[in-house]
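With one protein chain withheld, the remaining protein chains of the complex are depicted in position.
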Amino acid sequence: MSEAVQDTNAQKPPIADRTIEEPSPAERARKRMFGHFGFMFGAIVLLGILAIAFLAPLISPHDPLDQQLARKLIPPIWHDSPKATWVHPLGTDQFGRDYLSRLIHGSQISLLIGFAAMLISGVIGTAIGVAAGYFGGKVDMVVNFVITTRLSLPVVLVALAVVSLVGNSLWIVICVLGLLIWDRFAVVMRSTTQQVRNLDYVAAAQAIGCSTPRIIFAEIMPNIVNNLIVVATVEMAHAIILEAALSFLGLGVQPPAPSWGLMIAEGKNHMLFDPWLVGIPGTALFILILSINLLGDGMRDITAPENRN
Amino acid sequence: MLIYALKRLSIALLVAVTVSLLTFSMIYLSGDPAMALAGESATQQDIENIRRVYGYDQPIIVQYFNWLANALQGDLGHSHYLKTEVSNVIFARLPVTMTLGACALGFALCLSIPLGVLAAMRPNTLIDRFALTLAVIGQALPSFWFALIMIFLFGVSLRWLPITGSASWMNFIMPSIALGYYVTPAVMRLTRAGMIEVLSSDYIRTARAKGLRPSVVLFKHALRNAIIPVVSLAAVQFGFMLGGSIVIETIFAINGLGQLAWESILRADLPMMQAIVLVLSCFYIVLTFLADLLNAFLDPRIRVS
Partner (left out) sequence: MAERILEVENLTVDIPVGGGMLHAVQGISFHVDKGETLCIVGESGCGKSLTSLAVMDLLPKKAIRGANKLELGGEDILNAGERRMSDIRGNTMGMIFQEPMTSLNPAYTIGNQMEEALKRHRNVSTREARDRAIYLLEKVGITAAASRLSQYPHQLSGGLRQRVMIAMTLMCGPNLIIADEPTTALDVTIQAQILLLLAELQREFEMGLILITHDLGVVARIADRVAVMYAGQVVEQGTADQVFNRPTHPYTQGLLDCIPIPGKTERNKPLGSIPGIVPSLVGAFHACHFAERCQYAFAECVKGDIDMRPAVEDGHEYRCLLDPETCRANAQKRGVA
């Protein structure tokens, strides 16, 4: 045995059978994405609704505004009623307008308002949030104060009051919502920027003399964009719900536009005998918001699996 | 602690002043408030009268300080439409809305905190999945639609609960659920995340190493720390709920501030609108201030510094 002792080049233990094949990060991300039920469900449903909204004029069987009082309140096809017909699969409303066509065109309004309001609030919130997080000090104090002030204003009430005073059109609703719901963008962007700002590579960029805009756009933005997208989905859903609530109260999108919130409000009076008038647009709203939320939740899980809990 | 409280108080006051300024300037959004108040059938003479009576002919800065000074004395203006003092109406309606808000918050907390704790104790089990599913669904249900469904189910079909009004406690069940469920997901997620973090902390291991009973570990050591952020969130959500009560009160015809706000908006009753926004905002400010104090009380790291 002792002659072997000196043999420093002795055979090393076999380790081949214990190495585990490591998938590449992109592969892992793809696997997480396709393996995430919520994300896939949200993405597919949302894509479906998007397609319906874009193709609305092509696929809707009737004109959503065409009133035929002779054919009013036809129940949807699954109702056991002699009036139910495949001509109006989802029935007609109290003015005889085809409910399916109204539903299809309503998706345009929800998506447009949700997306545009999210864009406006996103630009405002991200700008002041990143500024507060990056510059800190007095800027941070002011931004914090502005956020607190904004949070203390009741959104629905202020939106209703402003719309009632300024007048209501689709674009005014979009602007009012956009100007009101930037708070979450600002709060989240502020805290994530604070975290990223203190990392070494930002200090390194400063040390080699990068300009402030360059640091913000090239060093900080890429690292907070995941959070930004997650907040964007949440706020888009928020804007859609708010629009529906405003329209439901009669101060959002104006009739005869087929907003889902408005459809629920109009159906409300007939709810006792024709509950589907409320049920169908409400379900559409629920599915749209659910898919956006699931997409956002999934995005958070996929991009930051360590923060899952 | 005192310095902390004073600092918070001064910020709260500053926010309140800013909010009052915003609320005040709200009436100028429509252009000429006198014209808006007078309505469409008014003559030029009517408009001039209103302008003088309401002081709209004075410089804006003077108007603001007059309005603020009056508001501080509890005089929130005169409702042109109801022909009465705004503050009287508001304070008559406020208790109804507060009751609704408190019931809704109570419902939300009773549902979300136990569920969040259970989910955190058994992550990735059936109860956790159930809680998360409930949260996802809850977040996607528009409250006004949910309210209508409840009315249809429990009010019309089953006839268990009254549909409208605010006469008995039965009237508050459905509105409280409709208003409260919407904040349940946020509170539940925060409780769950907080509990999971706390349960894996070193001091919980210490508590177990001392041989403490599981219930003591859970309630005395874990929940006490996990609940601190929930307090702030609950205060914020209570404020949001008061704002959201406008939708729910309108649906259930509850005679509270929300319905009053909606009616005032439809009637273009500017002083009333202004006053309601101001009252709700100030209430929110007071609430978050109190939550900060409660937080400081619960967290000795803030209290004793």
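By written order: A and B. Residues from 1 in each chain.
Throughout what follows, a contact is a pair of C-beta atoms (placed from the backbone, for glycine too) under 8 Å apart; a residue touches a chain by one contact, two chains touch by 3 or more.
In this text, all values refer to a predicted model and were calculated from it rather than measured experimentally.
**Q** So which of B:52, B:129 or B:224 would be touching the chain we can't see?
**A** In the full complex, the listed residue that touches the missing chain is B:224.
**Q** Looking at B:52, B:129 or B:210, which makes contact with the chain not pictured?
**A** Answering carefully, the residue with contact to the hidden chain is B:210.
**Q** Could you tell me which of B:201, B:232 or B:255 touches the chain that is not displayed?
**A** Counting the whole complex, the residue in contact with the absent chain is B:201.
**Q** What is the set of chain B residues that contact the non-displayed chain in the whole complex?
**A** Against the missing chain, chain B presents residues 201-203, 205-214, 216, 220-221, 224-225, 298-301, 304.
One rule holds for everything that comes next: only the chains that are shown with their structure count from here on.
**Q** Which integer distance in Å separates the CA centroid of chain A from that of chain B?
**A** 24
**Q** Going by the contact rule set out above, which residues of chain B touch chain A in the complex?
**A** Going through chain B, the ones touching chain A are 11, 14-16, 18-19, 22, 26-27, 29-30, 36, 123, 136-137, 139-145, 148-149, 151-152, 156, 192-193, 196-197, 236, 239-240, 242-244, 246-247, 250, 261-262, 265-266, 268, 273, 276-277, 280-282, 284-285, 288.
**Q** Provide the residue numbers of chain A that touch chain B in the complex, in ascending order.
**A** Within the complex, chain A touches chain B at residues 38, 145, 148-149, 151-158, 160-162, 164-166, 237, 241, 244-245, 248-251, 261, 264, 268, 271-272, 275, 278-279, 282, 285-287, 289-290, 293-294, 297, 309.
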